[in-house]
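Every protein chain but one is kept in place in this view of the complex.
By letter and in written order, the chains are A and B; residue numbering begins at 1 in each of them.
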Amino acid sequence: MSEFLDVLGSTALYATAIRLALPILFAALGEVFAERAGLVNVGLEGMMLMGAFAGVIGAHYTGSPWLGAVIGMLAAIGIAAIQAGVSINLSGDQIVVGIALNLAVLGITSFLARAIWEGGDVPKVDGFSAFSMPLLSGLPVIGSILFKQSVLIYVAIAVAVFSWWVLTRTSWGLRLRACGEDPHSADSLGIPVFAYRWKAMMICGALAGLGGVFLSLGQLFTFSDNMSGGRGFIALAVVIIARWSPLRALGAAFLFGAFEAFALRVQVTDIDVPAELMLALPYVVTLLVYAGVVGRSRPPKSLGREYSRG
Amino acid sequence: MSRALAGRGDTVMLIVRTGVALLGAALVGAIFLLLDGVDLAFAFEEILNQSVGSSFAIKNSLIDAVPITLVGLGVAVAFRAGIFNLGGEGQIYMGALAAVLVVLNLSGLPGPLLILLGLVAGMVGGGLWGGIAGGLRSRLGLSEIITTIMLNFIAFWIVSYLVRGPIQDPGGAGYPYTEEIPTKAELPVIGGMIPLGAVLLVVAAALIWVLLERTRMGISIKSLGAGEAAGRFAGLKVERTGFNVLLIAGLLGGLAGAASLLGNEGRLSDFFSPGWGFIGVMTALIGRGTAIGTLVAGLMIGFLTSGISGAQSAAGIPTATAQILLGVFVLFLIIVNTDVVVRYLRRAAASLRRAER
Partner (left out) sequence: MPALVRMNGIVKKFGDFTASNDVDFEVESGEVHALLGENGAGKTTLMNILYGLCIPDEGEIEVGGDRVELNGPADAIEAGVGMVHQHPLLVDRLSVVENLFLGGVGNGTERGMREAIAQVEARFPLDVDPQALVEDLPMSKRQRIEIVRCLARGVRVLVLDEPTAVLTVDEVGDLFGEMRLLIESGHSVIFISHKLSEVARISDRVSVLRGGSMVGTWRTGETNPSALAQAMVGEQVTPACRDGKPRVGAARLTLRGCSVTDDDGQDVLQGVDLEVREGEIVGIAGVEGNGQKPLAAVTQGVHPPTDGDVLLDSDPLPPIEEWKRRRVKLGRIPEDRRKEGLTLDAALWENLLTGPQCPDTGRVFSKRKMVERARVLLEEFGVSPPDPMRLAGQLSGGNQQKVIFARELWSDPGVVVAVNPTRGLDLRAQREIHQRFLTLRDQGVAVLIISTDLDEVTALSDRIGVLYAGRLDGPHPAEEIDRQQIGLLMAGLSRQSEFDTEGGGLL
């Protein structure tokens, strides 16, 4: 028992938790924009994977992780554009489009990895290494949790707060939400519904791509097949649990990261619990939390419904 | 959903639309292969050879078709009710787990009985997993899109734990898999070409067809998919129907796992399924959510994937090509079935007819 407490007390646990939570957080923040505008984006997984892949390609050929990140985001935006075009302009079923995109991206990334590098053996690239915030990283406990992380962490927190501000405190956010609540009314108010939904999906693509970039350039410094491994779907769950709020998404993503980090850290201690069962824990917890909040959540009224003028 | 891919219209338009989508997918696939420096003509010949070129090739293709079609049928039933079963992967693992436990522990029984029990156990295992998602949906209102995915992970880690611990093959040099099932429990191959699993497919497709087209439950399922309000007003047990379809999907997913275990894999590992659950979703989408369509789509995809993986080394085609083709094909199918494009296609067809005259 005390060994569990040791794990829970270790600062490394929380540092890992944040690291694991980040890709999911970025994707979830993107999804908040999409869903607030009325779009369910199941293609999140594919956008992350594309971001991870293109990020590595970009970093490899330019030698700069920053340019890699930009290229990763642009590639994910490309996928988002397909999702947007088919689901917004053509009124294709949002969920089906997403599922198809996920598989296509899985195939394309794995195909290209093999086409570029023999056997799909992607080399290591320069990524975002941990970055010690001057002064602050010296703080006890909090210093090593919060301030000795990859620089993208600060970006993530800033993006979460900024998203919250944009969605709830600006007229742009108000209009975007109107498109997700009642596109028909929004249209009659002169709000260009398609344009807002497109913008939301582009933002979603960019952030999901950034989440993917963090997976490849912030953690493993390389690309492997299907490396997003379902995190896009977890981000979908995070958005529901967070009840469509960017700030709560911060908490929900961290919660998931914490359980995953816990499962990983328990393995390196001599506690005798099966590692694999511990790794199932984050998913069980996600299900339980979801079951707990579902009654209280009110999704955007027109979520998942295509809009067209009669 | 039924409308997402099955836009209305006559058979000619259906064929035209599917053809256009197929052409689009083939074009995208060809571009990728050309970029990779693949000799297209040779690759095509090799794929054909490896999928239908010999009775051995046909057997392999059919074996590939079994799990995806069975999962696909379950996905299709759920689709018709407007429910997305993305949990095929977890259902396959739980089905295969239940089957392997039964077959290994009751190995004293005669072969046919063992096979039957294995398949039934698989359905129970998968049905449990589908049923959990169904219960969470109908009782608590949780979206099956989220729950089935979470259950996939949970099933995977349970199996991963078991095949590295309690049911690991003691003679397996530490590999994460179980002992091999006894030979008598393996599904026979009829005439060296038709695996029993393929027969199972046809039977399952026929049963699902009857369910959807010839029973009141089928009508309930379809009317739920077309809109909840009408069903509720007419007295359908909406929640119950939602549970039922996920249960049925689970049963079929579990059967897929068991049939693959007994028909081909022989042992359970934590790399048992190469994504059959999601390929099954594609199968159902391409089959437009109908039993016959899913059967046909499943067989085609089985031949395609088996052909590509057979041609992999000789013609230098990565297996990922199959994923690209499927994903892009479904994407094009959605596009050509949207009202906007259907209208455009119709106008184009009409002007073509005028031009002929």
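General remarks:
What we mean here is this: a contact is a pair of C-beta atoms (placed from the backbone, for glycine too) under 8 Å apart; a residue touches a chain by one contact, two chains touch by 3 or more.
Only a predicted model underlies this, so the values are computations on that prediction, with no experimental measurement involved.
Among the residues B:Leu22, B:Leu48, B:Val120 or B:Ile219, only B:Ile219 touches the chain that is left out of the figure. In the complete complex, the hidden chain is touched by one of A:Asp93, A:Asp182 or A:Glu276, namely A:Asp182. Hidden from this view is one chain, which touches chain B at 2-3, 8, 210, 213-216, 219-220, 222-223, 226-227, 229-237. In the full complex, the hidden chain is touched by chain A at residues 171, 174-175, 177-178, 181-182, 184-192, 298, 301, 309-310.
Heads up, the rule we're going with is that only the chains that are shown with their structure count from here on.
Distance from the chain A centre to the chain B centre is 28 Å, each centre being the mean of its Cα atoms. Within the complex formed with chain B, the chain A residues making contact are 42, 82, 86, 89-93, 95-97, 99-108, 110-111, 114-115, 230, 233-234, 236-237, 240, 274-277, 279-280, 283-284, 286-287, 290-291, 294-295.
By the touch criterion stated above, chain B contacts chain A in their complex at residues 1, 3-5, 32, 35-36, 84, 86, 136, 140-143, 145-147, 149-154, 156-158, 160-161, 164-165, 275, 278-279, 281-282, 285, 318, 320-328, 330-331, 334-335, 337-341.
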